[in-house]
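The complex appears here minus one protein chain, its other protein chains still in place.
Chain lettering (A, B and C) follows the sequence in which the chains are written, and residue indices restart at 1 in each chain.
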């Protein structure tokens, strides 16, 4: 079973040389720490920055320089700043190659719910609806089951949707799964020490298992 | 009767303090020379400049700095440069207070034709259609009659239109006229030495004459 | 045709002296009235118009509809106007950092309209670019799409979203000149330029007010034509919402 860092590590392997990547809040933010050293990647922050760098050194933080999670960050050589309209313009125009975000639920047809729980205070969707509606390559980083022990990989989402037919891949503490174009979670890899049976038990939606499922290498 | 400089001089009196103004090619360009010295005006060039200055001194021309008529120009303190999308954005959003342009024909309901003569090579409308479709205050600078001696102030335009219901005022070598919201050319001023009778003869569309028509002061 | 080759005689100091400078925030906001719709620039607490917010609190104008990506925190930013119950409605994409906000919302004192961040930004831009509507796929298949026109272009569904119509836009820039030209710094740019374009009246507060000519025309983010009032703000706190650092 993977911890959060492990999920982030595994997702980092999906990032290819030359990608522009948008990382959501939570586990996705951790992915930046594990981008392979031999590839070139630019991180987009949807408040209006390409080329997000690491957190500043203590005392060097700049109130005018934050990421979409409102954290103080730095710029790197080659960074560019733009307004929020252009930022979502490049997202809608599919210039961002990969979007990694968290979710509360994903359905077997790729719907995602991650912004609202009825009866609870709703904080807002931020840029998530824009990202999932336009991105061509969306990976969800999340726990396989919620705190109540219920599967988050469903045949149909029960929570209000953020977007439809958009998630391409899911990485959880248990497994890596593709969401197939015709529906269904195709099991690709097991987390170290996790059995196919455990994944079956934790997956409420249609799970597709073909042949031997390898243990992931992270 | 006014010459071209005279028409430009008369139009310049319509420009108010604090106006952003777009000047078309031809007589409108000359208007810049006669803007009263005691008011502040910014000229917009729709290729992407606010704060167009005078022509450069010989030897100081810059190929990267031209106006919408493709003439070498200069910038002034406070100028700003932007792309063509923003340029027409501010035009559509009615941020430009006054547009002055030439015309082949104007109709009594404010339609304007100034881009195409059937049977002749059509060069294009450039930014004219955008300007006339959005500007709230449009003054046409033109000759009252064409080279064949036919009136250019018509009940209905015969040439393909550039825009509809848009011209607010016309200044010709003979007269200053308002285009009334309900239709009709209302005669406001006669050019020096020009009689109301001469203006009547040169105007094919509905001409409205009320009371004594003063001679213009330029 | 004559292309104006005759002497163009206007001089620089004649042409460009449209002075839009006001004395300060109080004068800038003096005609903002109860019930008006305001756009407020900033993302989180980054790049917010601190001086104007303070002046609005002081003035006590009420029943405002505020279009702003966030709602500040309890004791800073728009949170200050929420505390004094001056806001009737917030139009935002994310309002998560504010306990008083939550209390007013749950008690029904405050109305909130949550819209996707890109839709928010683009509806501002649409206003500034004279486009009545824009089409975006954000929200298709979700409750955001309810009651809105959905239209398919090239095989993909889009929502029609209207340009905003705000009485005032209030933005914060790094530098500005007396003609209203603005330059922003780093990610404090965010919504500020698109809102600056979108207000019927646009107020800009700047950290440094300079003379025309001091800003490079190629570096200006918001041309002065979009800005109606400008002043040099003071006592900027520029509070950091989430200080994250690494060790040397």
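Methods note: a residue touches a chain if its C-beta (ideal position, glycine included) is under 8 Å from a C-beta of that chain, and two chains touch if they have at least 3 such contacts.
Keep in mind it's a predicted model, so treat the numbers as computed, not measured.
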Mind giving the shown chains that are in contact with the missing chain?
-> A, B, C
Determine which one of C:37, C:98 or C:136 touches the chain that has been left out.
-> C:136
In the whole complex, what residues of subunit A lie against the chain that is missing from view?
-> 4-5, 18, 20, 25-27, 29-30, 32-33, 35, 37, 40-44, 49-51, 53-55, 69, 71, 75-82, 85-86, 88-96, 134
If the missing chain were put back, which residues of subunit C would it touch?
-> 3-5, 7-8, 122, 129-136, 153-154, 156, 158, 183-186, 189, 217-219, 242, 244, 246-247
Subunit B positions in touch with the non-displayed chain are 45-49, 54-67, 69-73, 75, 81-85, 87-89, 91-92, 111, 121-130, 133-134, 160-165
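Here is the rule we go by: only the chains that are shown with their structure count from here on.
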Any idea which chain sits dead centre by C-alpha averages?
-> C
Between subunit A and subunit B, the Cα-mean centres are separated in Å by 56
Mind checking the centre-to-centre distance between subunit A and subunit C? Centres are C-alpha means, answer in whole Å.
-> 30
By the touch definition above, subunit C meets two or more other chains at residues none
Please set out, as single numbers or ranges, the residues of subunit B touching at least two other chains.
-> none
